[in-house]
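Note that one protein chain is taken out, while the other chains of the complex remain in position.
Each chain gets a letter, A, B and C, in the order it is written, and its residues are counted from 1.
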Amino acid sequence: MKAAEKRIVIGVYHLSRSFGKYFALQDINLQVANGEFVFLVGPSGAGKSTLLRLIYMDDFPTTGQVVVGPYVSTRMKRSTIPFLRRRVGIVFQNFRLIDERTVFENVALAMKVTGAGMSEIKRQVTDILARVGLYHKRYDYPPVLSGGEQQRVAIARAVANRPAILLADEPTGNLDPVVTKSILELLFKVNAAGTAVLMATHDIDLVRSFGQRIIYLEEGRIVRDKEMIFVGDLRERLPDSKVSRRADDLEGYDISGEGSGNGVERGPRE
Amino acid sequence: MKAAEKRIVIGVYHLSRSFGKYFALQDINLQVANGEFVFLVGPSGAGKSTLLRLIYMDDFPTTGQVVVGPYVSTRMKRSTIPFLRRRVGIVFQNFRLIDERTVFENVALAMKVTGAGMSEIKRQVTDILARVGLYHKRYDYPPVLSGGEQQRVAIARAVANRPAILLADEPTGNLDPVVTKSILELLFKVNAAGTAVLMATHDIDLVRSFGQRIIYLEEGRIVRDKEMIFVGDLRERLPDSKVSRRADDLEGYDISGEGSGNGVERGPRE
Amino acid sequence: MNVNAMRYLISESVLMLGRRKGSNIISIVIMGLSLLILVVFLLVTLNISRIIEATREEHRVYVYLEDGLAQNVSQAIQLRLLGSEGIEEVIFISKEEALARFREALGENRDILEALEENPLPDEYRVKLRPELIRSDFMGRMASEIEGWDGVEEVRYGRRWLERGETLVRGFYIVDLCIGAIIFLSVIFVISNTVRLMVISRRKAIDVMKLVGATNAYIQVPFIMEGALQGIFAALLAVGLLVLIYLFGTRYLSGLVFLDPGAVVGFIVFCALLGALGSFTAMRRFLKM
Partner (left out) sequence: MNVNAMRYLISESVLMLGRRKGSNIISIVIMGLSLLILVVFLLVTLNISRIIEATREEHRVYVYLEDGLAQNVSQAIQLRLLGSEGIEEVIFISKEEALARFREALGENRDILEALEENPLPDEYRVKLRPELIRSDFMGRMASEIEGWDGVEEVRYGRRWLERGETLVRGFYIVDLCIGAIIFLSVIFVISNTVRLMVISRRKAIDVMKLVGATNAYIQVPFIMEGALQGIFAALLAVGLLVLIYLFGTRYLSGLVFLDPGAVVGFIVFCALLGALGSFTAMRRFLKM
């Protein structure tokens, strides 16, 4: 990848975030280019979720700046935040599903708020639920789902909108190795179609095997930012030893623009 | 361990649980003896959480029976369920902390409801929070904690009461390897003091290394129940390669009865 | 806002009312019963002021004629009275008739009149005014004017009673207004806070919507429409119960009147706005991030 092709989609500059006297993040600097896949690794309480929250601007830095596409944290108006969020898919660590809505409605919500058409929503949501293996649970409510199922609904919602950027906070925390592999496969596929992915995880072993860029966070500081050493379709790096029974669900996923629009460049609509 | 010493603390007999036409569990039979440490492994949606819920009697079998100590699911009166729960510590997959209460109060709650004295509660909660490395967060509310921190609060609450049985549903799902090790250490210690532990997890790799009894669950059925092949203090089996920075927190944990009562045999009080 | 957005808003609103039926019904019933107090109060006030109005209509001005007046002079006075501003009806009562009526009015004290040797009463005209002119100031002016006419001995209009009555009615309306204001404010407050409790209980869903990129308007509108619908249902409940109370009441009190249809429609619209406003103010707190 040549420097000329690179466009920075996430930029974090001299960022600190403190809660009272406690610094959850301190002097963070990092940049993520379009199409990059970055792991954010660190022990519990290192500040991974806090960093992601600052990127989707649910929280703002104490000092420093976050730049996401055209949006700059220091010049952000409250009314433009929704348009940032529509370009950023988010898998929350605690899922954040709406208990009173079915699986289908939860996933559809992310598309509905952008003003997408009913038929497009229906097609896309059906498709994505099939891919995460939950089509048969589409009329169930989140409280009756297993932990792993809830996590997959959260992932489906995050990618439903074909976002330009995907932030995933511990997206495989409740998943068994087989499903973990299929979810990673899905994330890689989304990435291969041009979405920049920033995935927080504590599973160093899982992450190391891909030889991908890894940012190590410890006690609120970046202790190491391993440069990307592998370029290409990450799916080739998935361990073959574990045979995925559910891998078939994910076959044929193509996010690269045969749908109604180019997911990567989708801007705010009204 | 000779057969004569064994006392069955959890017995599950010909148990099935269906939701509508869907069978979440089918013809489950298993027994856990006092002091045993059993892993319950299976893919997402296999029915692990459902099985645990049936054991702490938050739900009841469609057919079959669950026996926990003196409590039998088919003869259970609603008013005696609390006394069962006081002998069973539970780590919930979704933590189930009370958002409006501090970390300290959440952990204290499990002891308070048994009618324990204030000073005893204070001593024990302080102690256990130090062991899980969250003493400095004792006045914080769960919503501001990181995922891993919340999980450790949930674990602290489950063991605070020195229960006879500990049910742990994915207790390391949100934890990095270092904290995972220290938490396992804690669970093993609790087990070494006589508490029977049944821990659900999808992390087969983690589990295999201990050579402990593993029950494999798949699509609601037990596909394999590997007999216990290792007896003794499981801590000896913890991998030494990962140096625990927090391991010191867990030193000196002794649950075997120097407190106000014998945790294993604590019965209902009023 | 395009067609999809409209459809989204409508489907969201319907979804919201459909789920959580339980607590929706609770709030509607809370609101409905609060409103019932308000409409019962309005109905009572309406009927009492009808009675006051009826009493006022009974009021007459008495024009006493000089003794032994020629009939044509008397008739000229009657015509002149009928031509005056605000006079609706003029009835002639002869001195004999007047005495008979007085005797009757005295009731148990009527024997006092037995000592009379001749009829001391004059002929009179009983004048009925337009109800809105039955005020002491207007009647005072009219009385002194008519007293100046030829053949008119005196004009009486029950000044003391009128003034006393006016004070009483004014007192009633002040008390009524105070109670009404208290009820009104309480009901508004109860309703807007009931809606607020509902919104608070959905805080989690609101947060999620914000996080997936919903604009404030997109989040608010379904809630506001839900608040409005709750208001309408509550108003219908209150009006329905009021009809029952009215039907029950007419069995004991004849002549009871009901709120007129325009007022009922206005009330329902008002309640819709109230529910919407309750939602709106409750939402604003959350949406300020």
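What we mean here is this: contacts are C-beta pairs under 8 Å (C-beta built on N, C-alpha and C of every residue); 3 or more make two chains touch, one makes a residue touch a chain.
Worth saying up front: this structure is predicted, and the values here are computed from it rather than measured.
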item	value
Contact set of the excluded chain (shown chains only)	B, C
Contact with the hidden chain (one of C:Ala54, C:Val175, C:Leu247 or C:Val265)	C:Val175
Candidate in contact with the missing chain, chosen from C:Val14, C:Val44, C:Ile232 or C:Ala263	C:Val44
Absent-chain contact - pick from C:Val14, C:Val29, C:Val169 or C:Ile232	C:Val29
Residue ranges of chain C at the interface with the undisplayed chain	23, 26-27, 29-30, 33-34, 36-37, 40-41, 44, 102, 107-109, 111-112, 114-118, 120-121, 156, 158, 160, 171, 174-175, 178-179, 182-183, 185-186, 189-190, 193-194, 196-198, 200-201, 245, 249, 252-253
Missing-chain contacts mapped onto chain B	56, 58, 78-79, 81-86, 90, 92, 96-101, 105, 109-110, 112-118, 157, 161, 270
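Simple rule for what comes next: only the chains that are shown with their structure count from here on.
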item	value
Topology of the chain contact graph, where touching chains are joined (line, ring, star, complete, other)	line
Closest chain to global C-alpha mean, per-chain Cα centroids	A
Approximate Å spacing (C-alpha centroids) for the pair chain A, chain C	62
Inter-centroid spacing, chain C versus chain B (mean Cα positions, whole Å)	68
Mean-CA-position distance for chain B and chain A (Å)	32
